[in-house]
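Only a single protein chain was left out; the remaining protein chains are all shown in position.
Moving on to chain A:
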Amino acid sequence: MTSQYIALPKGVSEETFDAAIHDFRKVLGDASVLTSAEQLAPYIKTMMPVSDAEHTPSAALLATTVEQIQKIVAICNQYKVPIWMISTGKNLGYGSAAPAERGQVVLDLKRMNRILEVDKDLAFALVEPGVTYQQLYDHIKEHKLGLWLSMPAPSAIAGPVGNTLDRGVGYTPYGEQFLFACGMEVVLANGEVLRTGMGSMPNSNTWQVFKWGYGPYLDGIFTQSNYGIVTKFGFWLMPEPPAFKPFVIQYQHEEDIVEIVETIRPLRISGVIPNAVVIAHALYEAPVKAKRSDYVSGPGSIPDEAVYRIMKDHKLGIWNVYAALYGTQEQIDVNWSIVTQAFSQSGKAKILTEQEAADDPAFVYRAKLMRGDMTLTEFSLYNWRGGGGSMWFAPVSQARGSETLKQMALTKQILAKHGLDYSGEFIVGMRDMHHIVDVLYDKTDPEQTKAAYQCFDELLTEFSARGYGTYRVNTAFMDKVAETYGPVQRNVHKTLKKALDPNGILAPGKSGIR
């Protein structure tokens, strides 16, 4: 007999699943329990180089209230049905809206989309998981609140809850998003509702202003995790500065990354440059201006000679350092003088501001990201190879020039071995760098797809062998990355999982935790 479902959860019979679906429908209504192939199609498309069948959900549940979610986890516990939680569900290049394992039920919280509070004076927001950056951006504009968002490049269609819970990065002074998170509401696997930090205290009005509460700090265990379902999320917003000065500094040689990082680090640590600076390779910026096919054809990675032609034709550096100053004009003037002095010493840097670069499409979208405006221009990356294949390789580096050069060279070498290009950038924290590389490939080409998988696997193996850890990864490689952090951490994660979710109903496999 053929199944009426397109997939089933691991170890759950169709009869049991039927009963669970019946109960889900009682809670949510028929229209909010999706099981047909047509309804589930949007949950299946990923950019990963694995078969969609490996990540096909059995159903999707569209919940809108905490009470519904409490009832859903009770049903999941009863029938041992696993759920995979998503908020805005984009997560492009990390697994999109598809579950980590075939047959998991997607708990889709996109319709739980209320902006509960935005406080102009204390500059914080409290939102539900389905709120997008666009929605919040419009709310702030409409109410003239004078606050800026920090968001990742898929800005408009992504949201602060999912992005911060996965420890994503933005480009303003609040770019390390989780540093600015403050207070969560979490539905636990047993149905209890936890409010973290000051939120645990009845009548407290400090939930979104003081992170730590009392006792062990818990918010961290609900990020990149499967210990609970975050249903409300507080975070801080940046007051709009009186003045803003974006700039780009270009360098011509790959080895110059050493000078760039050594120059920027003290400026970042001391706060002269306050935002999450980006050091983008020419091939990260090129898709905004150039077509790959105009410079190279056939298989293999793009040769350096072609990259230099692109740089020359499109006024790009091999490294393009995007940063900005924020504050009063007086503050900016002082800091600009410090920045230009620091970068002028070797004579290698070309410094451009809005005056010179206002017409440059790469500069325009980077400036938007650094002031929290909506733009999806970075999606130009997907046109580079075409075919919809993308995985973010995201190792962490020290903010030390020699280290970034080593990481760049190793990444480029492994990518080239598999015929892929180095589309990389470093996002500068104070002492660390998020080295972000878009492993782009044509998913409609089986050979390239296979190469992309092998390449990504090798990148993880080689980097971890040298002590370079990955901070975030797509759902196809979560177990592998979890393994690189060693058995003790895995054991602690597992112990917490058993304590908080003994039936393993919440997103099994997330960050390799089951």
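We adopt the following convention: a contact is a pair of C-beta atoms (placed from the backbone, for glycine too) under 8 Å apart; a residue touches a chain by one contact, two chains touch by 3 or more; residues count from 1.
Just so it is clear, contacts and distances are computed from a predicted model.
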Given "ATP-dependent helicase Lhr and Lhr-like helicase", "Putative phosphoesterase", "Cytochrome C oxidase, cbb3-type, subunit III" or "NADH-quinone oxidoreductase subunit 12", the protein name in the UniProt record of the chain not shown would be "Cytochrome C oxidase, cbb3-type, subunit III"
Determine which one of A:K443, A:R472 or A:R514 touches the chain that has been left out. A:K443
Selected from A:K110, A:R167 or A:H418 as touching the chain missing from the view: A:K110
Who touches the missing chain here, A:I269, A:L376, A:M430 or A:V492? A:L376
Looking beyond the chains shown, say which of A:T16, A:T64 or A:T353 touches the absent one. A:T64
Selected residue (touches chain absent from view) among A:V27, A:L92 or A:I310: A:L92
Out of A:I351, A:V364, A:V396 or A:L496, which is the one that touches the chain we can't see? A:V364
Please output the residues of chain A touching the missing chain, sorted low to high. 34, 38-39, 41-45, 60, 62, 64, 88-90, 92, 96-97, 108, 110-117, 128, 130-131, 134-135, 138, 156-157, 195, 202-203, 288-289, 358-361, 364-365, 368, 374-377, 379-380, 382-383, 386-388, 390, 443-444
